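First, the structure itself, so that you have it in front of you.
Omission of a single protein chain aside, the complex is shown with its protein chains in their original locations.
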Amino acid sequence: MLITNKIPFGLLLSKIKFELVAIIAYSSAVGILDHHSYLEETIVPLTIPTLLGTSLSLLLAFRINQSYDRWWEARIIWGAIVNDSRSLIRQVKTFVSDPQDETAISFARRQAAWCHALGESLRRLPHSAKVKEYSSDFEHQSNIPNALLLKHSEEVRQLYQTGWINPFQQIQIDSTITRLVESMGKCERIKNTIFPGNYSTLLHFLILIFVTLLPLGLTDYSILMEVALTTLFAGIFFLIEKTAIFMQDPFENMPTDTPMTTLANNIEVNLMQMVSCPPPTLTPPTSYYQL
Amino acid sequence: MLITNKIPFGLLLSKIKFELVAIIAYSSAVGILDHHSYLEETIVPLTIPTLLGTSLSLLLAFRINQSYDRWWEARIIWGAIVNDSRSLIRQVKTFVSDPQDETAISFARRQAAWCHALGESLRRLPHSAKVKEYSSDFEHQSNIPNALLLKHSEEVRQLYQTGWINPFQQIQIDSTITRLVESMGKCERIKNTIFPGNYSTLLHFLILIFVTLLPLGLTDYSILMEVALTTLFAGIFFLIEKTAIFMQDPFENMPTDTPMTTLANNIEVNLMQMVSCPPPTLTPPTSYYQL
Amino acid sequence: MLITNKIPFGLLLSKIKFELVAIIAYSSAVGILDHHSYLEETIVPLTIPTLLGTSLSLLLAFRINQSYDRWWEARIIWGAIVNDSRSLIRQVKTFVSDPQDETAISFARRQAAWCHALGESLRRLPHSAKVKEYSSDFEHQSNIPNALLLKHSEEVRQLYQTGWINPFQQIQIDSTITRLVESMGKCERIKNTIFPGNYSTLLHFLILIFVTLLPLGLTDYSILMEVALTTLFAGIFFLIEKTAIFMQDPFENMPTDTPMTTLANNIEVNLMQMVSCPPPTLTPPTSYYQL
Amino acid sequence: MLITNKIPFGLLLSKIKFELVAIIAYSSAVGILDHHSYLEETIVPLTIPTLLGTSLSLLLAFRINQSYDRWWEARIIWGAIVNDSRSLIRQVKTFVSDPQDETAISFARRQAAWCHALGESLRRLPHSAKVKEYSSDFEHQSNIPNALLLKHSEEVRQLYQTGWINPFQQIQIDSTITRLVESMGKCERIKNTIFPGNYSTLLHFLILIFVTLLPLGLTDYSILMEVALTTLFAGIFFLIEKTAIFMQDPFENMPTDTPMTTLANNIEVNLMQMVSCPPPTLTPPTSYYQL
Partner (left out) sequence: MLITNKIPFGLLLSKIKFELVAIIAYSSAVGILDHHSYLEETIVPLTIPTLLGTSLSLLLAFRINQSYDRWWEARIIWGAIVNDSRSLIRQVKTFVSDPQDETAISFARRQAAWCHALGESLRRLPHSAKVKEYSSDFEHQSNIPNALLLKHSEEVRQLYQTGWINPFQQIQIDSTITRLVESMGKCERIKNTIFPGNYSTLLHFLILIFVTLLPLGLTDYSILMEVALTTLFAGIFFLIEKTAIFMQDPFENMPTDTPMTTLANNIEVNLMQMVSCPPPTLTPPTSYYQL
């Protein structure tokens, strides 16, 4: 499960290349105009871009912290899915009175399918063969994972009505399913809630203002350094911004994604061992899009 | 559900236009007076507004973080409402002994109405036709959503008294309703608790002091830049402040609002599928006021 | 419930007037001594008070954040009290087998009295008539709200012993009462735990050092500005400190107080509607001391 | 319970006096060497210690925040102990079928002894007479509070086996005892987990580097101010560090300690009133070591 989620540096750079070109052009223009003394009226003290840069750093530090929290919450949710999947199968296996191994196996298979289905839904991918096998009954439904959990509950109801579990046990299993519903809903919340648009725009806008002001404060230095420093700072702030943007959406088929396929596979291996079944045949993920 | 919640830039600007005009006037006056050497006694070192600006940035960064937390909490609460709505219907559907589809449908309809009613109450809007249909019995009540949950509980009691659910199941459903009561109360708390007045005033006041001091520290530079920088910084700090204010009240019919109509519609579609009913006829929101 | 909790500006100013007068005197003295060149040995670079000011701003920003968290926690607790009060009455009303409206009314009245009693205890006010009516039986007890919750539990026990609720329902109601005990204890914790004395003293002490150093760094400027800026910064830091102090104690009969009377009244109206009783006669709070 | 937890200023100063003397000696040496122009090669721009000071302030601000969180968590845990002690006695009193006042009194006495025992264990103090009375049966055990909770559970088991409580009630009381076990374990965690050693050392080390650099940046100013400012900043940073250290260990017999004796006494008074017993005879704490 230990997976490097580094974004290739080239990918990051390609995302900000147009901004960087524009900034080089602008800062060169400032340098040349200043060299010919056209900018005497627009010189600013270096303290001014510094103050703005400090404000901006603060806001970006908080921003990257909020993105980290979303990324970490996504891992916490999937950790809870691991736990509740195990608890569900443990409960089914040790509650059903008649040592009905098939019951436990049936729940374990459906639960593994649910994990795969949830990951695929969050990534807006077509459902895999494993999931389709289980979802054939409710193909018309828009929310397959929710339908699978409902199916769990319907089987629990039958176990109760045939007397294979007692009412206490039905309620205890129902509580576990309720926690799985909650984890599913939390994933959907993170997936569907975009970071507040205005807040993002504000930060991008402040970076642009900073980059506009910085060359006007560096007119005492060589054009080379003025252009280099402006581009460098622009690059740094854009990089911080992009790092935050990559982390804040942990279900978007990106390299920093939560490794849901890997996690679902691990859960499947675990559940199969718990019900003494042979391990599933897993195809290793071929790229980070399938982690 | 993926909705851009950007505030049109024009809207934001229109909110701070009077302040900006006053600031341009003030900083121009400072520039002109200084040009005629009337201000020699009031020059301040640029370090002073810089220190104030750093303090202010810190407080604003914490402030925007607190606003973000309120906004995010509102989404978490509505996420919990999604989860508990699904759990409620799943429990009703799989607990009631006689396969009484009508019971599940009746709860699903009332629960969907509750979601709409809660959104409308929080926005202080008149209740829609869908809600009124369910609330006709308790029109004299001031809190329609609370009355709807009480109605749920009363039906659960009848199911128990007629023997269609056992006492365990009554308690389990009651726990789900209790969580819905909690989500409702949390929404009301965020709606009704204004951000501490003094804290807000303090920040606004600090921005004004900063803007007053800044031109006195820029007297060595051209009037043009002095006015431009003062207005720019005033604009930036006001913008950060307004962004915080927009985020901190997530139930106020604003563009950054929690999209409660959309969420309630989604819940309704989900619940109808769970009880195998045709999907509801939804009117798409025509503006962000109905998201 | 939407209440402005602004502290009148005059009140704030009156709290720091002695400090401000002392600071004006001190900074004037520094200005005059410096004017006569007595202070050449004690000039400090402006960077030094700036560094101290930055440290101080950081600590104050964290401090105000901690105060905000206490204030917000107080609101969360009272929000939970609203929720659990409603849940308690809903449970009593829909659990008691014989449709005993009197039982629900009796619990609703006692619960409303409990909310008022808790608010009054936290504010160290004498109990109102409404509360006294219910607390006559246990006047010798030091903790009236706790005694009222015990009374709830004793009535629940009687309902159980006469067979009007089943053992499941007794436990479910007991869990709600346990949550009310927890909310009560949390309020007492916030009320009784003073902010760490050393931490507060440290911050106050740092403000004084900053104010002492600042004039020594401004000796190049006019006496007028030196005095004005010192007083201004002293005022700003004291204001931030006072704002934090006002927020950190949310049950102290202050304008920023949690509006417990209003909340208790709202709970009472809600509960009365739930048990179909006429609304209580409420006296509107006449000042913020009764919010 | 409202207790000033100020550390006497003298105590604090005595903790850092050796460091301060060393710093005065070092900065005086720098001043004198510089006065004789031996240090021309080692002058640093004041910006450098300022940058380090800013970094250091940031880390210290986060550090003091983490210490505050530990201190506050200790209070939250003891708040939960207050709540669960009350809930336990309320449950015992209203669950036991035969109105057996002795049972409730026996639990209340043991619970009060548990609170005292926990406080004494956390402070590594010998157990008081009150506790010894209850712990005579399991003197060989290393964890007396844990043994007392086990004793609670064993009595609950007897109540169940003699039919004085039903199985539901046994489980509900067991849940309360489980919460008490959790609070006890949380206290032990805070007590036994020292703050990460490297993190502390890093901060102390950074303060020393800052103090070493600062005089080298102040060579343009009088020796008097150079020594005074260096000592002042060293004192300030050490003071912040010590304040953090005092707060981070809230069970160490220090003035900022959680007032566990006072809290245990208050719980005892509460519980005795709940079971209608005369209040216990309490000896007021004679120093903060017994708060």
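A, B, C and D are the chain letters, set down in written order, and residue numbers restart from 1 in every chain.
As a convention for this text, a contact is a pair of C-beta atoms (placed from the backbone, for glycine too) under 8 Å apart; a residue touches a chain by one contact, two chains touch by 3 or more.
Owing to the predicted nature of the structure, the values given are computational and were not obtained by experimental measurement.
Checked against the full complex, the candidates A:A29, A:L125 or A:L224 give a single residue touching the omitted chain, namely A:L224.
The chain that is not drawn here is touched, among residues D:S97, D:S153, D:S222 or D:N253, by D:S153. Considering the whole complex, the residue from D:I32, D:I209 or D:L282 that touches the absent chain is D:I209. Checked against the hidden chain, the listed residues D:S28, D:T54 or D:S128 yield one contact partner: D:T54.
Listed here are the subunit A residues that touch the chain not shown: 1-7, 9, 12, 46-47, 50, 53-54, 57-58, 60-62, 64-65, 68, 71, 75-76, 78-80, 82-83, 86-87, 90-91, 93-95, 97, 166, 168-169, 171-172, 176, 218, 220-222, 224-225, 229, 232-233, 236, 239-240, 243, 246-247, 256, 269-270, 273-274. With the whole complex as reference, residues 40-45, 47-48, 50-52, 54-55, 58-59, 61-62, 66, 140-143, 146-147, 149-150, 153-154, 156-157, 161, 167-168, 170-171, 174-175, 177-178, 181-182, 184-186, 188-189, 192-194, 196-199, 201-202, 206, 209 of subunit D touch the missing chain.
The criterion applied here is as follows: only the chains that are shown with their structure count from here on.
Copies subunit A and subunit D of the same sequence differ in orientation by 145 degrees, per CA superposition (steps of 5).
Under half of the residue numbers at the subunit C-subunit D interface are used by both copies of the sequence. Multi-chain contact residues of subunit D (touching two or more other chains): none found.
Taken as a contact graph, the chains are arranged in an open line, each linked only to its neighbours along the path.
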